[in-house]
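Here is the structure we will look at, set down as structure tokens.
One protein chain is absent from this view; the other protein chains keep their places.
Order as written gives the chain letters A, B and C; numbering starts at 1 within each chain.
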Amino acid sequence: MVTPALEMLERYPARLSHVDRRALANCIEECFACVEACTASADASLCEEEVTELRKCIRVTLDCADVCDATGRVLSRNTGYDAHVTRAVLESCATVCAAAADECERHTGHDHVQLCAAACRRCATACRELLAELA
Amino acid sequence: MVTPALEMLERYPARLSHVDRRALANCIEECFACVEACTASADASLCEEEVTELRKCIRVTLDCADVCDATGRVLSRNTGYDAHVTRAVLESCATVCAAAADECERHTGHDHVQLCAAACRRCATACRELLAELA
Amino acid sequence: MVTPALEMLERYPARLSHVDRRALANCIEECFACVEACTASADASLCEEEVTELRKCIRVTLDCADVCDATGRVLSRNTGYDAHVTRAVLESCATVCAAAADECERHTGHDHVQLCAAACRRCATACRELLAELA
Partner (left out) sequence: MVTPALEMLERYPARLSHVDRRALANCIEECFACVEACTASADASLCEEEVTELRKCIRVTLDCADVCDATGRVLSRNTGYDAHVTRAVLESCATVCAAAADECERHTGHDHVQLCAAACRRCATACRELLAELA
């Protein structure tokens, strides 16, 4: 599938030798999808009657949105590539996404939280896969 | 089409009476797609030989990424809806996206800039359509 | 007082003819101070026993943090200045900050919310003052 991120990468004006384009495009897409899911689910949790039981879940999804946003932006840049920076950002994003997914999965009664858990889990996996691919 | 933003809106725990869900979901998706396109294209422009001619284009696409990011996040929240806030944010986003599209369309020789122009134009349109729908 | 934003503006490599440096630097500082205050206060509200009464307050301060972040970033850029973009962003930021200040001022029992109200009010004022100065 040619996603918007992949379309952009295919038009990058220099060679991309440090990374597989599909793994990179996939990770960018998952990061921004996770920003969307976490922001919406944190707000929906705030609206729930059981908001007090969802405090930790709201907090970690807000964190996850911010970290995925930064990661999606860093990965969208290829000029002056520095493997050290990219690796640090991916490690941190994978950790935060996994923590958010773990917490969300505990709240089985809320469908929006389960959608969010799935988005966080996919993003954690995409970060780990990209880390394994990076030159 | 059931996009991720629409899936989330369908699971929001309260009624959404102020807005058409499809128009809202569409605008959220276009905002985050525009963050992606603008961030990637600004970086690709920085890598171009003609970077000096692309300065204004880089600047306005960086602005557009930041404003679309904020707008996508605001639109993803429905708790404690305030029409005044949503309208102000949409007006500003439509203006910035249109300015970015105008500038990008001038640089016809760069495919990534044209992809970015299209994303900005779609987001400006989605903001205007949502403004017309809002209660 | 020479703030960090003013120090940076004094080292900008081209002339800044469109704006008074002090008003611009002040607005940049207030935007980022507002991001800090809103993010911290939204989290502190989430921790309060009366979280259900603070839902709308949490929501609007999260919005305000995002909009001030985008505005602070846009104002920090001077290359390829476009008055149209800057005005749109400032108008929207002034509106959102005023809405957040209004809501925060209703919750007089929480000191962190009152600190946040003051930060939002100062940022709204700084945006209005800069709008009045802009060429």
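For this structure, a couple of remarks:
The definition used in the following text is that contacts are C-beta pairs under 8 Å (C-beta built on N, C-alpha and C of every residue); 3 or more make two chains touch, one makes a residue touch a chain.
Predicted, not measured: the structure shown is a model, and the values here were computed from it.
In the complete complex, the residue from A:D20, A:D66, A:E105 or A:E129 that touches the missing chain is A:D66.
When the full complex is taken into account, the listed residue touching the unshown chain is B:I58, out of B:I58, B:V85 or B:A126. In the complete assembly, the contact with the undisplayed chain comes from C:L46, out of C:L46, C:V60, C:A94 or C:A124. Within the entire complex, the positions of subunit A that touch the omitted partner chain are 55-60, 62-63, 66-67, 69-70, 73-74, 77, 79-80, 82, 84-85, 88-89, 91-92, 95-96, 99. Annotation for subunit C: contacts to the undisplayed chain at residues 4-5, 7-9, 11-14, 28-29, 32-33, 35-37, 39-41, 43-44, 46-48, 65, 69, 72-73, 76-79, 110-112, 115, 119. Contact between subunit B and the unshown chain involves residues 43, 46-47, 51-52, 55, 58-59, 62.
Note that in this section only the chains that are shown with their structure count from here on.
When every pair of chains is scored by its C-beta contact pairs, the maximum goes to A-B.
In this assembly, the chain whose C-alpha centre lies farthest from subunit A is C. Chain-level centrality, scored on Cα centres against the all-protein Cα centre, points to B. Over half of the residue numbers found at the subunit B and subunit C interface occur in both copies, marking it as a same-residue contact.
Centre-to-centre, using mean CA coordinates, subunit A is 27 Å away from subunit C. Looking at subunit C, one finds that residues 55, 58-59, 62 touch two or more other chains.
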